[in-house]
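A single protein chain has been omitted from the complex, and every remaining protein chain is retained in its original position.
In this document, chain identifiers A, B and C correspond to the written order of the chains, with residue numbering beginning at 1 in each.
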Amino acid sequence: MKAVVTVTPKKSVLDPQGAAVAQALAHHGLENIGKVRIGKSIEIELPAGTIDEARLHQLCRDFLSNPVIEDYTFEIVA
Amino acid sequence: MKAVVTVTPKKSVLDPQGAAVAQALAHHGLENIGKVRIGKSIEIELPAGTIDEARLHQLCRDFLSNPVIEDYTFEIVA
Amino acid sequence: MPDPAITPEVIAKHGITPEEYARIQQILGRDPNFTELGVFSVMWSEHCSYKNSKLELKKFPTTGPRVLVKAGEENAGVIDIGDGWAIAFKMESHNHPSAVEPFQGAATGVGGIIRDIFTMGARPVFSLNSLRFGPITDDSAEARTNRRLFAGVVAGISHYGNCIGIPTIGGEVYFDESYAGNPLVNVLNLGILRHDQIARGGAVGIGNPVFYVGAETGRDGLAGAAFASRELTEESKEDRPAVQVGDPFREKLLLEACLELLASGCVAGIQDMGAAGLTCSTCETASRGGTGVEIELDLVPKREDGMTPYEILLSESQERMLVIVKKGQEQTVRDIFEKWDLPYALVGEVKDDGMMRVRHGGQTVVEIPARQLADEAPLYAREAAEKTADFADFAEELSKILSAPSASSAVQKSLVALLADPSIASKRWVWRQYDHMVRLGAAVLPGSDAAVFHVREADKFLAASADCNAIYCRQDPREGARIAVAECCRNLACSGATPLALTDNLNFGNPHKPENFLQLREAVEGMAEACRVFDTPVTGGNVSLYNESPVAAIDPTPTVAVVGLIADPAHITTSAFKQAGDVIILLGDLVENTPAQGMGASHYLKVLHGRKAGSPPALDYDRELALHNALRALIAAGLVRSAHDCSEGGLAVAVAESCLAATPALGASISHLPSSSSGTTSPLVTLFNESQSRVVISVRPENLDATLFQLQQLGVPATRLGEVTSGDTLEISAGPETYRWPLADLHRAWADTIGTLMEG
Partner (left out) sequence: MRFAVLQFPGSNCDQDAVAAVRSFPGASADLVWHKTNSLAGFDAVIVPGGFSYGDYLRCGAIAQFSPILAAVKEFAAQGGPVLGICNGFQILCESGLLPGALVRNRDLHFLCEHIHLRVETTATPFTKNARPGQVLRIPIAHGEGNYVCDDATLAELENNGQIAFRYTDATGATTEAANPNGSRAHIAGIRNAAGNVLGLMPHPERACDALLGSTDGRVLFESILSS
């Protein structure tokens, strides 16, 4: 099985990386660009059945994201 | 409209960050963990119709990913 | 959404007492509205107003022939270093933000202090950092948390400092139970400027335009000043949305743009937006200028929609400045900020009515007399507990420890244990994460007693050190603070430098608790006295109170940092032994002549016996000064090959560190410890006492006589201890026994401990 966790900066938190990329994209012809937010995409390969949703939530909170400044979502891909 | 670009390190390329996370997860009870790969998730907000798929491919290739070490996929969310 | 009504609960939530509220009503001649209440609450927080500490801070000496700008006048004091050059430097804490989010908390701490320095018109040249964490050694959940905080803070400092390109050249790190859950993160920045480049933070020139420059305002860091002025509790976690994220890249642009702007001559006044952001910068510049400032919030660049006046005014978004521009020169500002791709806006004007006036949506939302808001916060003389120090029990305990039959076998393992204690062990794991070489100035790399930096533009050599032994301060805050200053100046003397001035960061617990306030007062008085003795006026600093975890207050930690000048690069001296055959000499006494024999509050007691007990070593100013002067004289005469002061762990640790600091490591043979002291004194005392005013130097054998003669002339006791060897052991004869440690064992203990703990 494979879990794909997406971690994104919280809405109210400054995302300097996103802002810099937005500015660069604007210079590259995307003048009307809105917000750009850059997060992480984490792919975890595991033997099938190793992990359930509750445990994955816990790992996301404790390890894979920083709950102070980030939100996360995940998907379990068969 | 919103484009969500996912950039992942190529399979053949060393991903030190992914390796470190895999090790940490293994210490925390996921003994049978396989590969962990850490990539980026880039959300771009744009006025509807600003960009077509071809142009987005080009931006991904030229700028948002480095084809030497990374692959990308994207989704256009209404 | 309408503003909440002002109820007693709302007032209390803002940390404003009923008396303070009455005072606000009196100043305004009416009730404040909600926004104004928020403005008062941040300006009258401890963090901005120093209401609980100001009466104490007045005890510091702040003047001197080299002082060009006094502490408190502006963002940082400015000190003359000769030839028309000056330095501005100051230390600042980011303890509470780092407890909540170590990486960003520490990073934004670095950003904040750097802004304070370039606001003065100075180009930031280097940083130091002083860090404290709970223990990191075992496998407990608590130790894991402490390691996470430690790793995060170091990474945050590294991230911000490295990216902005300002070298972090020194600092200190200690680990102790008292900081569990409440780490201390104090950062110093120093900048260089010409005398005529000093910039002021006053809103002068009625009618002058007021510009906002730098990052857009967001909802981050809302009311951080108030946050810093409270104890950390479980509820503090709810303050988490207040976490600020730093952008060192933006700050680098802001730094370059501001220095360019200042050089253009169009600036009438400039002020960074730090704690309490736009609020603090507007009322402080108005107060300093003896004017009023009116700003229009609709014009402020914002990151988010729908922000209320309250949110905009109290936001602590980073990387922002307020600039008062000479009328008619607005275009210069626009050109420079466009060149650097930075947001800016003309947001207001200097007025003649002494008011801080804020407009939003066509209405006046704040109208407060600026001076009363910025400078007339209530001041409190808090109650101090009675002094109770009584170390009677300790003498007995100490004699038991030292007379135990195992004492002499204990020597062997004690040195290794001390070198492996994370507070003493090499901090290379930390400083190799900091770019300490950028700007081509690091003449002495981290790891020696003081960092030495060549300021290229001025061709001056500066030395800097940060110190505080908090065990001493816990046992006796007055003596501990005196020793902190003395040790800092001693570190400078060891490097060949003469101290110029000092900055401090007073980290204490809740001042409403009389025992904590006593500690604060004692430490300030001790520090002030020592500053007079060592002729180091205070250039500014910071007070961080309410450092308490749910368990207890931290040990009192009045960190000090001293900056000095090295007259000639030939005088630069380091702690590492240089060559086999050199003679090792101890300057100062082997053991102080007190019942505690320099063992009170020692690291030996803490590391080997888990005790923080006894009175700290006694500092004698005359001896200390004589030592510093002698060191500088010997160094200037070209006699000193290495110099290293005895601090935590005493003589044996100092000698071992000088061996291990050499590359490759050098051995030493200490064979001349006087028998009188080793006869009646336990070798544990001889080797590990922390008596003050002591330095281990090495000299070429042919210079031994000249050195001893000079020391005698200068009235500094000196003992020839032995020789530097090319062997692979450290060998010490104390009393009847000779102890031998393979250098490899010592090296492993000292060099690898922190890295191994952190990398697992």
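In this text, a contact is a pair of C-beta atoms (placed from the backbone, for glycine too) under 8 Å apart; a residue touches a chain by one contact, two chains touch by 3 or more.
What you see is a predicted model, and the numbers here were worked out from it, not measured in a lab.
> What are the shown chains that the omitted chain is in contact with?
Counted over the whole complex, the chain not pictured touches A, B, C.
> For the chain left out of this view, which of C:31, C:341 or C:568 touches it?
C:341
> Looking at the whole complex, which of C:195, C:456 or C:609 touches the chain that is not displayed?
Considering the complete complex, C:456 is the one touching the chain left out.
> For the chain not shown, which residue from C:243, C:442 or C:468 touches it across the whole complex?
The missing chain is touched by C:442.
> Touching residues of chain C against the unshown chain: what are they?
155, 158-159, 162-165, 247-250, 252-253, 340-341, 431-443, 445, 454, 456, 569, 759
> Footprint of the hidden chain on chain B, which residues?
Residues of chain B in touch with the missing chain: 9, 12-17, 20, 40, 63-64, 66, 68-69.
> May I ask you to list the residues on chain A that touch the chain which is not drawn?
Against the missing chain, chain A presents residues 16-17, 20-21, 24, 27-28, 38.
Simple rule for what comes next: only the chains that are shown with their structure count from here on.
> Quick one: report the Å distance separating chain B from chain C, using the average Cα coordinate of each chain.
A distance of 41 Å separates the two centres.
> Give, as an integer number of Å, the spacing between the C-alpha centres of chain B and chain A.
That gives a centre separation of 10 Å.
> Residue numbers in chain A touching 2 or more other chains?
Correct list: empty.
> Out of chain C, which residues touch more than one other chain, so two or more?
Not one residue of chain C touches more than one other chain, so the list is empty.
> Touching chain C in the complex: which residues of chain A?
Touching chain C from chain A are residues 9-10, 12-16, 19-20, 23, 66-69.
> Touching chain B in the complex: which residues of chain A?
6-8, 18, 21-22, 24-25, 28, 30, 32-47, 50-51, 59, 62-64
> Would you mind writing out the residues of chain C in touch with chain A in their complex?
100-101, 104, 215, 218-220, 240-241, 243-247, 249-250, 303-304, 317-318, 341
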